[in-house]
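With one protein chain withheld, the remaining protein chains of the complex are depicted in position.
On to subunit A.
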Amino acid sequence: MSIIIKNINKSFNQVIAVNDVSFEVKKGELFGLIGPDGAGKTTIFRILTTLLFADKGFAKVAGFDVIKDYKKIRSNVGYMPGRFSLYQDLTVEENLTFFATIFGTTIEENYDLIKDIYIQIEPFKNRRAGKLSGGMKQKLALSCALIHKPKVLFLDEPTTGVDPVSRKEFWEMLKRLQQKGITILVSTPYMDEAALCDRIALIQNGKILQIDDPKEIVKHFPTTIYDIKANNIYKLLLALKEYKHSYSVYPFGEFVHYTDKRDAFDTKELFQFLKDKGLNNIIIQPTETTIEDTFMELAK
């Protein structure tokens, strides 16, 4: 096991940030912590990277205890905090060189590990880090976190504030790194990214809701979800909530996701109900369950 967390608790002035969290991450696994802002993801990262003490419970990273062997952990992991935390007044190359030196290595030594990523920002190597775009900043930060060939990589919300194209590229890079045997713990508030992980933990208010393979998590969803669309989304939402058989209703992109209390039901009946409510252009169709649906269900 690369990461072991057991019954970790952490509070800040009576506010419980992490509530009895336990999970394990296998060697070479890409594990995702999925949850909204304030769910406690960053606190878990900081406990694992030895930056914070847990109030209760114990944790091990790469075989080392986070309290006793914190020095060993610090030289064996790569950490990319949620906020861009490189030197803005240093150039791309100077930043990378600096992090290589403080980890006692050189860019050349581990160049093959960061090559895929660094090659994209290398044309800008003489530009100050503060002047890079969001996507390039993330690539540089990842290069800096990787330069010493860490055993475990901690990425705290690496794609927040990054454009969709760069986000996609970023996840492709993570997949490649994983193939090189690096264990990756990544957190994200984006549910669509969850599907790209080997396993995910859904977390809310400091509590883990479920841990599983993203496909399994979706499979275990109890009923069918329907995409419903009409000429007025707001009216539609109100109408669906009023419907006596409705179980859950929430907006999802251009559609509204709807589940029914009954195991099976006739969509025509619902169609008629909505029509009576004065809605037009109604579309009702069954859809595939996503992780977001599961999360909404679990968080209920």
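Just so we're on the same page, contacts are C-beta pairs under 8 Å (C-beta built on N, C-alpha and C of every residue); 3 or more make two chains touch, one makes a residue touch a chain; residues count from 1.
Convention: contacts and distances are computed from a predicted model.
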Among "ABC transporter permease", "Dihydroorotate dehydrogenase electron transfer subunit", "Outer membrane protein transport protein" or "Thiosulfate oxidation carrier protein SoxY", UniProt-listed name of the chain not shown: "ABC transporter permease"
Contact with the hidden chain (one of A:Arg83, A:Arg176 or A:Lys261): A:Arg83
Residue of A:Lys71, A:His220, A:Lys241 or A:Lys261 touching the missing chain in the full complex: A:Lys71
Touching residue (missing chain; options A:Gly104, A:Pro123 or A:Gly253): A:Gly104
Absent-chain interface as seen on subunit A, which is shown: 46, 49-53, 70-71, 74-75, 77, 79, 81, 83-90, 94, 97-99, 101-104, 144
